[in-house]
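My questions all concern the structure below.
Every protein chain of the complex appears in place save one, which is left out.
What follows is subunit A.
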Amino acid sequence: MAEYSALSLLKNALTGNRNWKPAWRKPEPKPGYDVIIIGGGGHGLATAYYLAKEHGVANVAVLEKGWLGSGNIGRNTTIVRSNYLLPESVRFYDFSVKLWENLSHELNYNVMFSQRGILNLAHSPSQADDYIRRGNAMLHGGGDGVWLTRDEIARKVPGVDLSRSARFPVIGGLLQPRAGTARHDAVAWGYARAADRRGVDIVENCAVTGFLREGEKIVGVTTTRGEIRARKVAVAVAGSTSHLMAMAGIDRFPIESHVLQAFVTEAIKPYVDCVVTFGGGHLYMSQSDKGGLVFGGDLDGYNSYAQRGNLPLVEEVMGEMVAMFPAVARLRLLRSWGGVMDMSMDGSPIITKGPLPGMYLNCGWCYGGFKATPASGFSFAWTIAKDEPHVINAPFTLSRFERGAILDEKGQGPTPKLH
């Protein structure tokens, strides 16, 4: 399989780029594997890669119902950050940022991780107190965070409306310098290629239709491409989690699927060189390398598997965007799209063995799954290989709801539309 290097670029340029090999094979599924991973998104592919690399488990199939990268890995707003409050979250997401920092090198694939920083704007003294508290929690957990005054924000992000008469005047902001953005498709392709090279079969257009069982134990799956058996079956299907669980006979689960919309404008010259979030509502925005402003806001707020949303939310997000950056008011919107989010009951993920024997589960990413991709894959692979959690995912159990050990960053309670 092709190594990517300056030399290979040159060699292929001289031969008219006719000799590049496909980045991953298109194998027929075998009758059996050691591990089946359902879901060929970022988390599933990362899990396959770390299973092969860290644990020597390469007899693995990743089953993807569509084509690779067609789900949330290609629909997010590409933000990577670890600006959390709870120690469990800081530990997990900061571990992820550390993996991101070496990911292009590790995969021999440029994921374009750009540590441009994320700035959370604060608009009231109590919000400032809250953000500073969170910044201190980040520092305490080994991460990074800096408080910026209004004047410092004026120098760093000249486009922000800092006028005293703004509806939500900016009084400061929390900056995490190590946060940033990455090229989302490249993350899927990079993990796919690296996993494939270690022997993992990536099977696209292969939808799971049911589970094979021996008694209670899950021993494989039925798919649109036949029966496939495995010693261990791992589920990493984000918004389709409840759907898959229903196939396994579990029809009530602590997940709601919600639609989240995202937007990109026409390309403009360099305007913003960090990720900026609006604290007067809920909006996050960055500028892509192509020049488009990429942004999103809240969920639409009702259960949906439709991958498209409605107009009231579009209007709200545009309103917030213009409140924060008045200069973009006349930019045209290039595209908008929706993805299906697996909203958990406390806003934190679930990475665990179970809930049935032979099954492993990775879900509940709400709308923060992209940044977690490396740490999620790393800790899920660990859990599958060793039948026990890694220290970073140990708190993210399914049983925490029953035990009252919830991990609710904002104290919203079991109201998934608010996480």
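Just so it is clear, a contact is a pair of C-beta atoms (placed from the backbone, for glycine too) under 8 Å apart; a residue touches a chain by one contact, two chains touch by 3 or more; residues count from 1.
Please note the rule applied: contacts and distances are computed from a predicted model.
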Given the options "SusC/RagA family TonB-linked outer membrane protein", "Ferrous iron transport protein B", "Sarcosine oxidase subunit delta family protein" or "Carbohydrate ABC transporter permease", say which is the protein name UniProt records for the missing chain.
"Sarcosine oxidase subunit delta family protein"
Among A:Trp20, A:Trp67 or A:Tyr305, single out the residue that touches the unshown chain.
A:Tyr305
For the chain left out of this view, which of A:Arg25, A:His55, A:Arg231 or A:Lys417 touches it?
A:Lys417
Contact partner of the left-out chain, one of A:Ala246, A:Ala327, A:Val391 or A:Ala405
A:Ala246
Chain not shown: contacting residue from A:Gly220, A:Pro254, A:Gly292 or A:Pro374
A:Pro254
Which parts of subunit A are in contact with the chain that was left out?
240, 242-243, 246, 251-257, 301-306, 310, 312, 345, 401-402, 414, 416-417
